[in-house]
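Selected chains only, in their assembly positions.
Order as written gives the chain letters A and B; numbering starts at 1 within each chain.
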Amino acid sequence: MVIIIKQNAKEERIRDLIQWIEAQDLRTHVSTGDYSTIIGVIGDTSKLDEGLVSGLDIVEGVKRVSEPFKSANRKFHPLDSIIQVGQEHVKVGHGNFVMIAGPCSVESEEQIISVAKSVKASGATMLRGGAFKPRTSPYDFQGLKADGIELLLEAKRETGLPIVTEIMNANHLPLFEDVDVIQVGARNMQNFELLKELGKTQKPILIKRGLANTIKELLMSAEYIMASGNENIILCERGIRTFETATRNTLDLSAVTVLHELTHLPVIVDPSHATGVARYVKPMAMAAAACGADGLIIEVHNDPPRALCDGAQSLRPEQFEDVVKAVYAIRAAAQEV
Amino acid sequence: MVIIIKQNAKEERIRDLIQWIEAQDLRTHVSTGDYSTIIGVIGDTSKLDEGLVSGLDIVEGVKRVSEPFKSANRKFHPLDSIIQVGQEHVKVGHGNFVMIAGPCSVESEEQIISVAKSVKASGATMLRGGAFKPRTSPYDFQGLKADGIELLLEAKRETGLPIVTEIMNANHLPLFEDVDVIQVGARNMQNFELLKELGKTQKPILIKRGLANTIKELLMSAEYIMASGNENIILCERGIRTFETATRNTLDLSAVTVLHELTHLPVIVDPSHATGVARYVKPMAMAAAACGADGLIIEVHNDPPRALCDGAQSLRPEQFEDVVKAVYAIRAAAQEV
């Protein structure tokens, strides 16, 4: 960490600061220029509270040299991680691409099994479906909860597809025993109590970027899980909140590239939630594949009587099949270059 | 809710949509213009999923007429709510101004009692202090937890100040039995599982606006608690995340005015976290008082040996006293006009 001291700071105050830093088992290296004094802090600065230091009235600015995340840091783990999903064959990362599909919410046995069969036939390698649903309004449908997980497990038995579903409360963990991948939703990305509990399991965790969270904060949340003992993390970019309203959120595909540089963990993309519009899912899925995403998570429903839903955020199975083909064609081209 | 249908939509698809809406116990009123058909939906539209409807390919746009929040809505509860804090005298709302002060974290018995006495002498009417601390990094200090709450209760016994402290996990609720106001932090504003549990208590809840959350979403989160049975809610504006980096977040004081229009719940302001800089706290506290905030929550520490901290986010007691005087002078002037 580099601390830049203001020009007019009193010597005594600077000495106080240096003493305080050194009292935390860190070394300092001071250099003095025309306009300012600079304190280089040497040692494990992840313990130093950057906000506290930068708020001091003698401090002009602070710049971290080393990132505050370790387990997730590619510097200390240069090779891509490969996350093993379920008992057998599904892997994510280092060239292993995962195609996750399924409905927003599990609604009934008939629905989830029908969708599961459809998406498997179209090329999905994992099934998604919401059992516990985080809804902005307390009056909206909150999911089938435990029954929803039961139905997902039945769909898994029928199709062999591993399943991923969202957790909202660490107390529900026993219900997730046979779930293959546990999802942390965007709104819970900084629910640190939940992250710590998930760190005590060995389940793969799919963690979505929060709507107002930076890439580094996403990595710090992964770090929470890893610091508690679970290194099986899949990161997910799903759009951030900006002033643009043409799409529900703004999909930040640069994040895929930046994350691949900073971390060894696999990164997947959710074009359904990011755009909120079914007809934008295919081009964004293709773009994600082109820039190196390790997988996609896409909403697919299978509900012919509710014909009106065509065009909403979810794709119909035949549309999903079209996306799968396009994504694999792009991947093939991207890998050759 | 008003649904605007695209010009080229097929009659049959429009009929499907109308049938689907009416199947949900709602009535419709259709009018046809030159360029589009408009469906007015009449009845309790809070059940209708706006995202789903607006995603339909035959739909040009959707506009809610009635807000989706009810218990928090001033339309149905025109008079200001007054939240009673502790056993006796402290009230918030409808002209009752609350001045909450205290350290970011409870660190020791000596510290918290010393700060409590200081801020009481300076005019604070409630004590804040973090026992469970949400930290971006798993390697940062996570608070004294249960011991921190014990120390806060001791400070309360010594000074008579009611206390407010943050909860991060509903399982910790038994520890909060003697806490006067339970705080939900910005990162947990949409931790709906936590909100529901807090709704089962009768404790006043201080809920902070999330960094990327709209004013309406803050009200929907209040609604979660109220729908579960607890109407004792204090809202808190504490800055939103924008592109500006001169302050930690951007304090949105218009939110105070907008919230007072939309809801009967009291609204307080946290200038310490919003700006992240101690010397900006006083002018922002004065501005908050001028535009009608029902209270302030301000970080104050009392730690002369760590002289280096002057200028950080926290005020020293004598600075806090200066803020209190300024705030009351502004309030007096604002009430006369």
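What we mean here is this: a contact is a pair of C-beta atoms (placed from the backbone, for glycine too) under 8 Å apart; a residue touches a chain by one contact, two chains touch by 3 or more.
Values in this document were obtained by computation on a predicted structure and should not be read as measured data.
This homomeric assembly is drawn with 2 chains in place; in total, the structure file defines 4 copies of the chain.
By our rule, only the chains that are shown with their structure count from here on.
For the pair subunit A and subunit B, the distance between C-alpha centroids works out to 26 Å. Across the interface of their complex, subunit B is touched by residues 13, 16-17, 20, 46-47, 49, 51-52, 55-59, 68-69, 134-141, 168-171, 187-188, 190-193, 196, 210-212, 217, 220, 223-224, 227-228, 240-241, 248, 276-279, 306-313 of subunit A.
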